[in-house]
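With one protein chain removed, the remaining protein chains of the complex are shown where they sit.
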Amino acid sequence: MSLELAPTPQRPRLGVPDDWYVACESRALRASPLAVELLGHRLVLFRDARGVARALQDRCSHRNVPLSMGRVCEGQVECPYHGWRFDGDGRCTHVPGLLDDDRDAGARGRAVPSLHTRESAGYVWVYSTVGVEPTREPFALPLVDDPSYTTVNHVQDFEGSVHAVAENALDVPHTAFVHRGLFRSGGETRGIDVDVQRFADRVEAEYIGEPRPDGMIGRLLSPGGGVVRHWDRFFLPCIAQVEYRLGEDSHVVATTALTPIAEHKTRMFASVSFRMPIPGRLVTMLKPIGLRILDQDVRILARQMENIRAFGGPRYASTKLDVLGPSIEKLLRTAERGDRGAPAAEGDEPARRSLRIHV
Amino acid sequence: MSLELAPTPQRPRLGVPDDWYVACESRALRASPLAVELLGHRLVLFRDARGVARALQDRCSHRNVPLSMGRVCEGQVECPYHGWRFDGDGRCTHVPGLLDDDRDAGARGRAVPSLHTRESAGYVWVYSTVGVEPTREPFALPLVDDPSYTTVNHVQDFEGSVHAVAENALDVPHTAFVHRGLFRSGGETRGIDVDVQRFADRVEAEYIGEPRPDGMIGRLLSPGGGVVRHWDRFFLPCIAQVEYRLGEDSHVVATTALTPIAEHKTRMFASVSFRMPIPGRLVTMLKPIGLRILDQDVRILARQMENIRAFGGPRYASTKLDVLGPSIEKLLRTAERGDRGAPAAEGDEPARRSLRIHV
Partner (left out) sequence: MSLELAPTPQRPRLGVPDDWYVACESRALRASPLAVELLGHRLVLFRDARGVARALQDRCSHRNVPLSMGRVCEGQVECPYHGWRFDGDGRCTHVPGLLDDDRDAGARGRAVPSLHTRESAGYVWVYSTVGVEPTREPFALPLVDDPSYTTVNHVQDFEGSVHAVAENALDVPHTAFVHRGLFRSGGETRGIDVDVQRFADRVEAEYIGEPRPDGMIGRLLSPGGGVVRHWDRFFLPCIAQVEYRLGEDSHVVATTALTPIAEHKTRMFASVSFRMPIPGRLVTMLKPIGLRILDQDVRILARQMENIRAFGGPRYASTKLDVLGPSIEKLLRTAERGDRGAPAAEGDEPARRSLRIHV
């Protein structure tokens, strides 16, 4: 059964083995079974009798109809074709019409592969390797349970790899071009020092001496101007995180979990937690701006992906301005091969690099 | 020429060699040439000067334009590009502009492969192997010429293989789920004995002691209840047949000819002959119900097929409730390889199997 989600020549590996990816928002998984794509595979999610999220391969073992087309009965998922039922472990618990003495024979062959799940921070996470016990827990999102912060969520699909989407989310220079006028003005630039630390399972850039972004967003968040503290981070296997502190009062952490759902297709689960010195109504005003920025990124990444496919693969020239992209690529490629190092521990000395850019 | 319809790596064999498939309803083939797909190949059908249905490969030998885009002139099909004409044997009979003394040279290279045809029971049948004399005749549909029976016809395309469509047509347990409330109620079940006989070229299941189906259809067809006689049959290469007798007066035989038109695509030519003790108006009322049942099957088979493609092929777990499906699969696979045995003759002893199911 563990072979079911393994890569094949027709279906190359997507994602990092032995780690957690977000399959859906918790609030999206209700009384009906839910079809999700994850790492190029079709899964059905449902809640068992105790309300626990469960994940099976979305193919009835009998005649291969998607179980997600059926219904949940007493915490089990029922196929719509002949009514076979499966529990959260993938065991076939009921074959309508089959007499008692025929039930045991072949029962093992009627099982459906199941995947480990966790539910935390408003998400259902699925473990990327079948048939083994998880060796770690899902990424712990900061601040989502802190009552002094407000958290908003958004799900967004991208044409593009996890690498391309993460690099875009953590890339500073494109904002002056793709988001001209919204995020940065594209006018006069100034030098900023960047301090990059690379660990075995993550990479972080701290921007030092960055001015308040001009453009609309900066003026709203920090009317008095002042220096900004700003970190961009990527954590294996799928987390891109941006943290901003503007003065004492404004604090924003945007954490996105990036799930490769199919080749060239990535689903972003964004969770933005913030504390700000402005009235709620003004924060509400930011949402359309945020969605517009997201839409601009969706468009440029779609054109990038489409061009990469047309040219038969990516070929990137990088400069020092590509602060995190090449490191993210390296972390992902290593982890995809299973050659991942131990996670960074307290006191580990990271690889450090400092640079100066103009933005 | 016999190579033209042979399987290639790009175009795997569809269907059984050396046998007959329905290409179209007789009434669909009129004055114009008709493009049909059959076993993954493009054919043009037309009527020759005597009105006989003829079938050619749908590609002009000159510049490969579909002949079906042209017209029929004096019982020959004319290409719309340069007016080349072909008779029912595929011979090129006319090249406009070519002088007499140039006509013979290369005439053989201008021929188009032709296929054997038959017309019976309201259908045009085409022989699946080019360049050989047919060794058998098309399946003889019962009752279509019996004046005490009414026959209605319907053509329906399915996403799915001949095996998947035939199994669905002859499968009892799915009716309680896919056609819940229409065909069977899905409520209380009872044990039924099934007697299965397998011959070299067909398989038949007889259901013994089956109650009148509850649900709407049962109540219409046999208001007084009573025991039903019911047979499901599959005949190589493409016939799925259901026969019901309810008491003395109701008799229905539904014969479907299943033509693989392309990979994963099957066209069903259904012919239902019946004699019933109810007024014609009530029978008319059954048609929408029949179409709704058909539509429910079309949908579930489309989802099944789509899932099978996504998972790279079927993987079925069967139980004894799958009364005919596995036998149909075996008959088809053997016949597709050309390893078909002699047809069953009078007095042949079939392989028998009895079982008891709950439906």
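By letter and in written order, the chains are A and B; residue numbering begins at 1 in each of them.
Just so we're on the same page, a contact is a pair of C-beta atoms (placed from the backbone, for glycine too) under 8 Å apart; a residue touches a chain by one contact, two chains touch by 3 or more.
Computed from a predicted model, the values in this text were never measured in an experiment.
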item: Residue of B:30, B:63 or B:190 touching the missing chain in the full complex; value: B:63
item: Positions on chain B where the hidden chain makes contact; value: 8, 10-11, 42, 58-59, 61-66, 69, 79-83, 95-99, 102, 106, 109-110
item: Chain A residues that touch the omitted chain in the full complex; value: 164, 173-174, 176-178, 189, 191, 300, 303-304, 307-308, 310-312, 314-321, 356-359
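Keep in mind that, in the parts below, only the chains that are shown with their structure count from here on.
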item: Computed distance of Cα centres, chain B from chain A, in Å; value: 48
